[in-house]
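Down below is the structure, laid out as C-alpha cells.
One protein chain omitted, others in place.
Just so it is clear, A, B and C label the chains in written order, and each chain counts residues from 1 on its own.
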Amino acid sequence: MAVRTYLQAITDGLHEAMLEDERVFVMGEDVGAFGGAFKVTAGLQEEFGPERVRDTPIAEAGIIGAAVGAAIAGLRPVCEMQFSDFVACGFDQLVNVAGKMHYRLGLAVPMVLRLPSGGGFAGGPFHSQNPEAWFMHAPGLKVLAPSTPEDAKGLLAAAIADPNPVVFMEHKHLYRRIKGEVPDGSYETPFTARVARPGTDLTVIAYGAMVHAATAAADEVEGASIEVLDLRSLAPLDEEAILVSVGKTSKVLVVDEANRTCAAGAEVASLIADRGFELLDGPVRRLATPDVPIPFSPPLEEAVIPTSSRIAEACRELLDY
Amino acid sequence: MAVRTYLQAITDGLHEAMLEDERVFVMGEDVGAFGGAFKVTAGLQEEFGPERVRDTPIAEAGIIGAAVGAAIAGLRPVCEMQFSDFVACGFDQLVNVAGKMHYRLGLAVPMVLRLPSGGGFAGGPFHSQNPEAWFMHAPGLKVLAPSTPEDAKGLLAAAIADPNPVVFMEHKHLYRRIKGEVPDGSYETPFTARVARPGTDLTVIAYGAMVHAATAAADEVEGASIEVLDLRSLAPLDEEAILVSVGKTSKVLVVDEANRTCAAGAEVASLIADRGFELLDGPVRRLATPDVPIPFSPPLEEAVIPTSSRIAEACRELLDY
Amino acid sequence: MTKGNGRESDLLTLEDRRGLLRAMCLMRGVEERGLSLYKQGKIPGSFYDGHGMEAISVGATWALGAGDAVCSPLIRDLGAHLVRGTDLTDVFRHYMGRENALSHGREGNVHFGDRRLGVVGMVSMLPDMMVVATGIAMAFKMRSEERCALSFFGDGATSRGDWHEAMNWAALYRLPAVFVLENNQFAYSTPTSKQFAEDPIKRAAAYGMEGVSVDGNDVTAVFEATRAGREKALAGGGPTLIEARTLRMHGHGAHDDASYISAEMLEHWRRRDPIERLASRFADDEVAALEAEVKAAIDRAVEGALATPMPDPAGATASVYCSGVPEVLGEGAAPWSGFATPDALPAAA
Partner (left out) sequence: MTKGNGRESDLLTLEDRRGLLRAMCLMRGVEERGLSLYKQGKIPGSFYDGHGMEAISVGATWALGAGDAVCSPLIRDLGAHLVRGTDLTDVFRHYMGRENALSHGREGNVHFGDRRLGVVGMVSMLPDMMVVATGIAMAFKMRSEERCALSFFGDGATSRGDWHEAMNWAALYRLPAVFVLENNQFAYSTPTSKQFAEDPIKRAAAYGMEGVSVDGNDVTAVFEATRAGREKALAGGGPTLIEARTLRMHGHGAHDDASYISAEMLEHWRRRDPIERLASRFADDEVAALEAEVKAAIDRAVEGALATPMPDPAGATASVYCSGVPEVLGEGAAPWSGFATPDALPAAA
C-alpha cells in the first residue's frame, strides 16, 4: 500500500499492464515524449519505447479505428483522447465499429479508451464535458468511471484485461486533488458499485467526481444517516446494488455532473422507478448539470455543476419529504 | 385537406417551405437528381434547380458543418442524412459546433437535419438505429419525432422556421405505411405532446413509430381505458403534458424503439419518478429495445423491437398491479 | 513466363488464370442467384451486387498470402470472400437471414467476414474499415510480421474524413497496407464529377505513398498491382493506393434501375466485361464445364441454405459482449501459385 494520487494510480496501472502483457500498448496525441497533456503517461515512452507508447497525429477517428484494428489483430491498445470532449470526433468508430463488432461477427475488440473528463477548473464548453451517457446508449461498449485512486488502478487493470471495448472515464478534476491508499501490484476491481459511505436514511447515487461532492454533502447534513453509492461501472450497471441501497434507505437522490437529459442518472432513476417502486418512500430526485454547455467563467461554472452544498440542500429537502 | 402518406407530407412540407422562403435549401447525398434514397426530395431539384437542391459528396461532417456555415450566413439549410445511422459520422459538427454556438457566442444556427430512422424492415445494425437520445443529451439542439403525416408536415415547417438547429427524426417505417388527412397550405405544429388516444386507466408514452404500436396495443387490451401520449417533441420535452396524463391515469408505461439505456424513455420515466411521484399508483414501467445492435434477420429483429403485443402485455401486467 | 490464355503475365500460371476465372464466375453466379432469391422474397432487406466489377475483388485478393488480412470487402467485393474460401452455403444462409456461422443472422448483405479466414466484415459507414485496416497493419508491423492488410472502398467513400485519416496514418507510419479504390464512376446516383474535382489517385503522392491506376476490368492488372503493392508493403516500403477503374453495371441496389447511367456508357463497359475478357482465352468447352461446375456448387449451397432454419429469437440479445478469450484473425486460402514457389518467380516488373 502506498498513498497515490488518482493520476498516479492510473499511471501505475498502465505501467503494470505494460510490464505484464507485451500486447498492451498506448497511443494518443502527445502521450509519448511529452507524457500526455495531463502527464498520465509520463515516463512510459522512456521505459517502453516509441513503438509501445505512440504519439499519433491529431486524428481521433484514426486513433479509435486503428485501435480496433490492432485489437482485432491481437494487441491490447489503450488509447487516450486528449480531452474527453474530442471523442465526438471519433464517435462513429467507437459506437458503430468497436461497439457492434462482436455481436455482428463474433470478433472481439479488446481495447480501452481513456477519456479525461469533467469540469470544475474553468475549462469551458470544450474541455469540461462528461460524455459517458452517449456510450451507455451505444450497445457493446462498457463504461467505467472510478472516483478513487484504488478503483482507478483496479478498474483500469480490469478494463485492459476485458475482451471488449471499454470507455474509461477519468475525471480530470480528481487527478491531483484526490489521494488515497493504493494496493501494490496488480489487482482487478469488479465492474460493480461500491458503498462509499454507509447510511440508513437516504441514498445518494453518484460516480466520478460527484462521489466526493456527495460524501462532503452527506457529512454536512446533520441529523440524518446518508448512504453514498459509488456506481464505478455505468455499463454494466450494478442494478442489484442500487436496489439494495434503496431498499435500505427508501429515499434516493441521483447526482450527475453530466447534462441532465438522458444522463446516466436518468437511467438509474428510471430503474428505481420501475423495479424499486415499492421500496420508495418519496420521489426519486435528481440533481444534474442543466442542459447547457459548461461555461468558462468560474461563477457561471459553479452555478451549473452540482456542488456539495446543493447536494446537501437536495438531501435535506428529500429527508423532510 | 388531402390524404397523404407520412413521406408525402414531408415532401409537401419541404416544397412549401422552399416556395415561401428563398433562404431555404436542401442538401444531402443523392437528394437532387435521384430525389433521395427514400424519394423524400423527389421533384424538388426539377422545380428549384441544383443550387437549392444539392447533391453532396459522401461527407456527413461536411454536410452538417457546411449547413452550420450557411445558416450563420443567413440561409436556412435543410439537410438529409441518407440514414440516421450515418449521423455518427458528423456527430461532432452537430453537438459541438451547431449545438453550442448560440450559448457561447450569440450566433444562431437555424438549420434542420433530417434523419430517416428506425427499424422494422430487416435493415440490420446500420440502417435501423434511433439515435435521438444522443441529441437530447447535447445542449442546444432541438429534437422532433412526428408519428403522423399531419404532424410531420407541421413540425417540419416549425423546425425550418425555428432559429435553432433542429434534429428531425422521420421514421422510415412510417414513410409509406402511414397515411392520414393533412391540412392544405402551410401551418406550424407546436413542439408539445399530443394525446393520440384518450384514456383513464393507464398512460402509454411513446413517439415516432411506437405511437402506432402503442395505439394498436391499447385497442387490443380489453376492459381498460388506455391513453396514448405522443411526445412529438423530445427536446424540448413537454413535461406538463406528461404529468397531466399521469395525473389522470396514475399508471404509466414508457415505450422506446431505441436501445433502452439512457434512451428518451429513461428521461421521461425519471421525470415522472421525480415530479410525478405522488400521482403514481404503480411502478413506472419501461419497454424498449434491449441494448443490442438491431439484428438483420426478421425473427431476431422482431424479438428486440417492441411490438404491439408486447406493449399490450406490459399494459395488462401494469393494470393488474 | 507463361503465355496463352489470359493476358500475358510473368506471374500467373494457367492454373492461376483458371482459378481467377472460376472465382469471378462464382461471384457473378452467387450474386445473380442472390438477386433472384431476393426478388422471390427469400432474402430480406435489400440486395447489392458487384456485377461487372468481379475482377477487382478477385484479382486483388488473389495476390494475398494466407496470413494477410482483408479489412474489408465492401458490397461489390463478394469475390474477396470467395477467394479466401468462405463457405458458400453460409453465404446464402447469411443472405437469407438463416442461422449461419458468419453472423448468426445478425447481419445481412455482404456485411460479413469470416475471421477464421482473415477477413473482417464491413460496417456500412464508408470508409470506416480503412482506418481499421490501418490498425491491423500497424499491429503486423509492430510485431514484425510479414503480413499486410488489404482494404476496399469506392470513389464516393473517398470524400469522407476517415479516408483521409487512414491515408495519412498509413503513409506516415509506412504501414504494410494496400488500399483499393474501386472507381466505378458512381456513388449511388452521384457521379464522380459531383464527388471531387480531381481524381483521388492524385492524392496518394501528397500523402507520401505510391498511387497507381489500373483497368479494373482486367483481373490480371488488378492482381499485378496488388501483388506489387503487397511486396512493397512487406519490404517496408509503406502503403500503396490502387485505383481500379470500372463502371457499376447494375443499380446501386436491387431497388435502383440506374436510369441515370446512359445506355451508351453501359454498352461501352459491357464490351469490357471482365469475365468475358478472361474467358475468351479459354476453350469454349472448358468455360462451359467451369460454368456448370459453378452452377452446381451454387445449387447445392442454396439448397443447403433453404434447409437451414431461421435463427432462434431467444438468441437475439446474446453475444453483445465477448465473454471468453478473443479469437484472432485466422488464415485464409491463398491460391496464387506464386506462394508455393517464391524462388521460381521473377522479380516484380
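Some notes on this structure:
Just so we're on the same page, a residue touches a chain if its C-beta (ideal position, glycine included) is under 8 Å from a C-beta of that chain, and two chains touch if they have at least 3 such contacts.
Worth saying up front: this structure is predicted, and the values here are computed from it rather than measured.
Counting contacts over the entire complex, the absent chain touches A, B, C.
Considering the full assembly, B:Gly69 is the residue among B:Gly43, B:Gly69, B:Pro190 or B:Gly247 that touches the omitted chain.
Within the complete assembly, C:His164 is the residue of C:His94, C:Arg147 or C:His164 that touches the hidden chain.
Residue B:Asp92 is the one among B:Asp92, B:Glu150 or B:Asp201 that touches the chain missing from this view.
In the full complex, subunit A touches the omitted chain through residues 29-30, 33-34, 37, 55-62, 82-83, 85-86, 88-89, 121-127, 290-293, 295-304.
Think of the hidden chain as still there; on subunit C it touches residues 159-165, 168-169, 171-172, 174, 194-198, 200, 202-203, 205-209. Seen across the whole complex, the unshown chain contacts subunit B at 25, 51-52, 56-57, 59, 61-62, 64-75, 77, 92-93, 96-97, 100, 102-110, 139-140, 142, 163-164.
In this section, only the chains that are shown with their structure count from here on.
Centres computed as Cα averages put subunit B at a distance of 37 Å from subunit C. Residues of subunit A found to touch two or more other chains are 92, 96, 100, 103-104, 139-140. Looking at subunit C, residues 103, 106-107, 111, 123-125, 161-162, 320 sit in touch with two or more other chains.
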